[in-house]
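Worksheet for the structure shown next.
A protein chain is absent from this complex, but the other protein chains hold their places.
When the chains are written out, they are named A, B, C, D and E in that same order, and each has its own residue count from 1.
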């Protein structure tokens, strides 16, 4: 059931992760008037910009700029207004520092998300994604602990934490627990994906993923109107008033 | 979100299973006006009536009668009006016969449940429970298959299938996926449990389980009003419009 | 390494399974001159012909005939000459009878496959597929046992057993262990899939699966020429002279 | 299928690991003319030289010297010419530093291995081994990433990564995925093992392991000529042209 | 802690299983004066007598006789006086019949074992072993159920159930939970194994297994006197007065 007051926080390891993996869901929440904030931890300069580096005389700063502008354009396609670029170096991200964990804990306290969406527990091919998963969980624990003082913030409530589907789902032990229909926003997602010009092969790939997940969504629910979908893991059990 | 038109079908291996494991949830759906049907496959005469058999000159027929009347009384406490006793022999139930599977498939087609609740995949101590799990799944597949003719019935829609929490959860690989707040119906559940006079120790036990699951429900959701809860597995992923 | 003398036996639960799940691999072996035999255990009349049953006055016999002719046409597209239809009833297949197990064991002894391809261990949505998996394994054990006399046959050698990818891979614990490039035969596979006229949605679906697996194949191997692929599980470890 | 141009890189946590766990496979590749490089990360002075420390007045430097000379002698028995000793302190190895990861990434880029063999994911009794597993994986990811500049090196191709069998396989969740026949090199392996004079009990132990794995190799393949074998895990699925 | 009054019941699928997998433990209990009963369900004529069938003009009856006499001789070597041969056909054993389950349930009630040792949950290469595992568990549940009348028997107490180590432990998900030192009875076990003349390769194999498990036993316990061992799974958690 949609509740406009339930805010969504998305933490993306690299510049494009939030688009491939949750773009349709993000656009849907925004479509209906919910608040969504996206935090992009790195530009993915070192690890996720292979095609850009194939160009001669490429520089870190140039790749960084391109990725940032692509990511901003994609955000706009999805309707995202609230996006932060933390600009950490990737491959490998240092996410163990107290300063960085506290920074995210403070953001959680200040934004007060009901749902957090970020990387899931295992990406067998990308160690950065695993690091982000741990980082977000740790920060979320600090955020809800009364005894952890962070200047200018007050303790937040327990959030729900969802995990992105990784690129090669099956070898990463990914098991979809929550499948969200994105039929109404598939076009926004496609537009957003098309902003990442150096990753054409991924655009086609993630379009097909959405189609395949749509097939599963119909089959498992009996709801024939679902055409495209995104899937997620859920860190904790569902708790509520009624069977879902 | 509660939807009065979504019917709930509960399949219970023995006379009391549906009470210990889902009594609060059943009562809650009924409280709010949804239709709930309970099918009790066996009276549990051989496998779940140890205390009755401790009495001298006990007979199968007598135990059967006692268990049935207890189960009927418990159903009344929960508000269940629609209950069927199929009266199979237990320990071990023969649930492989085409006749029995077709009977349940027909019932599913006729009742058109949105949710089915029954035994989960593994009960390390009770092979009947595992057999019921397979039985219900097979019947549900027949029920939704166009090409399976059953006289007097028409193909039904895909249902959601939830698994009961077994008696010793942790050694049965039980992982709660859906935790339902039963604070409003805990008293009905207690009244229902008290109908099973020969199983006093279980009444206390399942009261504590509900308290413990209530603690978990509060902790995981941040909703302080949850005092008692029941938990279930979910056979398939959640599919829907919004994150839950 | 391709070895023309290594025969491939494919055991398909229903009329179309071998096409969706292994059509490209079958066509490739045939392209290069290896012997491939396909055994279709059932026509999938009851369980996998939903669209046909939507037509008025449909009959078992008519569906059976349509499915058989589609399956034969598909086989021809793949280049399969050696195909047997055992025509068991499906939903649910009775595969526990000694007569049926012995029949398959004899076929294994007579055909002497090096590789067997059949359904994998778990299909959370299709109990027939799980039954076929057990059936094939049991028959293969009888086939290689010296002490099991079957008239007119002599004991065969240990085979390798591969499992099909199920329809919803991730909820069936499917983990690809062997990914086969089918770039050279993708067109034959598409032609074969197009023979199943009542299952248009699956044709598109399995075309995308092949594309997605092709992406994985390139990424994991570094071999850029792989465009389309099929994936399988492996029942036993690889044993050989060299790392693969 | 053997391909002489496919180089093998072996990363060994301590001085003797590569011998116990992959000595036969290494010798076989060398026998047939492939290039093999071994990197020994530590001498195992603190963690794997218990018997040496039982001698009075033992010193770190002395144990280090003995272990190194034993390891060099063993390498010679196997035919290894290309071996590097990085001489890190063990128990516990610090393998998180950027400098060390970059050093290995550069080595991978320069050597261009087709196969990497190193410690598997879990050794319940030896935390150094787990650290090496992570270290090698991280370095291999850097090595293939276009956007990670390392002076004097150019991006390498995706490699295959195999995991050693740990000492107590079954309590470490070890499941053999690739079993390599080492019948032709078992004598070289035995000679190499005999270089580690202070670990007599392990020589007998790993001789038996090779015999037991040989039994499994015969049983699973039907190839009676396999007498001795070594087994490995495979980090990623096999990708190729044909079923293996 | 040894308690002479705790009886041990061993259920062996085929004629030699109890020797390879638990011979040392059986001999040890007998050495110290405990009662041990062995039930051999089949002679393994069809499935575990390959070498005998290699001889010309071999017959079922002859293999049966040889296997029985070998099994009796082995029992004598171990000191077993109480052994029953149920002589079921193997490959595949029919263990689903009510008559057979009741027969075993009655035996359990009459013998009153404290420990039951039988096949574990998964043997990836031998479906008979899995069937025996289920058979014994079901019978044990009947045996302790008050409401299950079996003529001439009275309800027994809950037993502990241990699982044999299968032939290829690692591919069968076998994880040792209980490792028993058999140093004092290794010679009896070897003598018993030598009774199975047509299986020479297994004698050497299981001798090495005992040595390898002895190495593990020493390492995990610090008890240097353990030279040979056998290992088992445990169906239920250990329950007792003190940490073990």
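In the analysis below, contacts are C-beta pairs under 8 Å (C-beta built on N, C-alpha and C of every residue); 3 or more make two chains touch, one makes a residue touch a chain.
Quick caveat: nothing in here was measured; it's all calculated off a predicted structure.
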Query: Among the chains present, which touch the one that was left out?
result: A, B, D, E
Residue of A:86, A:111, A:211 or A:236 in touch with the missing chain, whole complex considered: A:236
Message: List every residue of chain A that touches the chain not included in the displayed model.
response: 101, 137-138, 141-142, 145-148, 235-237
Message: For review purposes, identify every residue of chain E that touches the missing chain, sorted by number.
response: 1-2, 8, 25, 28, 115, 117, 157-158, 160, 162, 175-181, 216-217, 219-223, 226, 229, 231-232, 236-244
Query: For chain D, which residues reach the chain that was dropped from this view?
result: 45-50, 52-54, 63, 91-92, 124-127, 171
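Note that in this section only the chains that are shown with their structure count from here on.
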Query: When you check each chain against chain B and chain C, which touch both of them?
result: A, E
- line: Shared touching partners of chain A and chain B are C
Statement: Comparing which residue numbers chain A and chain D contribute to their contact, where sharing over half means same and under half means different, the two sides are different
Task: Tally the contacting C-beta pairs at the A-C interface and at the C-E interface, and name the larger one.
output: A-C
Statement: Rounded to the nearest Å, the gap between Cα centres of chain B and chain D is 53
- prompt: What are the residues of chain D that contact at least two other chains?
  reply: 175-176, 216, 219-220, 231, 236-237
Message: Please classify the inter-chain touch graph. Allowed labels: line, ring, star, complete, other.
response: other
Query: Who touches whom among the chains?
result: A-B, A-C, A-D, B-C, B-E, C-D, C-E, D-E
